[in-house]
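Only one protein chain is missing; all other protein chains are in place.
What follows is chain A.
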Amino acid sequence: MSDQPAQQKLPLAFLHGEAVLEKPEDLYIPPDALEVILETFEGPLDLLLYLIKRHKLDILELPILSITQQYVQYVEMMQDMQLELAGEYLVMAALLAQIKSRLLLPVHEELEDEEDPRAELVRRLQEYEQFKKAAENLDQLPRVDREIFVARALMEDSEEPQMRLPDIEMAELLLALSDVMARAKTFEHHQISAEVLSTRERMAAILQFLSEQSEPVEFTRLFTLSEGRSGVVVTFIAMLELLKEQLINCLQVAPAVTPASAIYLSLKLQE
């Protein structure tokens, strides 16, 4: 064994002032390797993020040329394999090419205010990365039936009275049947008459009524019970229409107090 000091390896290159001793193994991804991970991407942004991380680069340094080359290679390979290529991937390829071409243009003095063409893409990548991480965090949260087990107790059922169903006589069964038949008869003939109550008309009536009031009106006051079921339904539909068209407000005062706290309607003030 010699005791001569180990020779210092010569750095291959300097990157950001740091010596690079080993050839980075992940500098380039052969297309056939991409084949394996084809399915694992959630879209073009995800693929771009992956390529950037493989380069051990910051999103902010978005190296358009090399990233575009790899990206296009990936897309071409997908086409060669005749895989159904999501349109979004092609849109991104076009965007990358566009950014690249804009970067090649000389910068005009008078256009200095112009944004770096990469800025928008960088922003989207950052935002996507943010939510990609948020999704991972969400996945880590304890969940019911995975980390959280809900405790439950059963009611003792011996206390419950056992129901014994009585035997039924044939006569009673027939009696019940005749009841049903009698009721069915009433449905035999229908008389169809023209709609007496128009929803539009009712909407106008409600608006008219509300505009005459200085304060919100209690929901039930808008119904005229003597009109029967169909009248109530038409009024209600008219209310829904007005709410949908944002012509009236519907509010409930302190719904926490009683289960059926009063509902109030008022006109929506026009600006």
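We take it that contacts are C-beta pairs under 8 Å (C-beta built on N, C-alpha and C of every residue); 3 or more make two chains touch, one makes a residue touch a chain; residues count from 1.
The rule we apply is simple: contacts and distances are computed from a predicted model.
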UniProt lists the protein of the undisplayed chain, choosing from "SMC-Scp complex subunit ScpB", "ABC transporter ATP-binding protein", "Molybdopterin-dependent oxidoreductase" or "Putative ABC transport system permease protein", as "SMC-Scp complex subunit ScpB"
Residue touching the undisplayed chain, where the options are A:79, A:126, A:198 or A:213:
A:126
Going by the contact rule already stated, which one of A:52, A:92 or A:234 would touch the omitted chain in the full complex?
A:92
When the complex is taken as a whole, what residues of chain A touch the one chain not shown?
42-46, 58-61, 63-65, 86, 88, 92, 103-104, 106-107, 115-116, 119, 122-124, 126-155, 256, 259
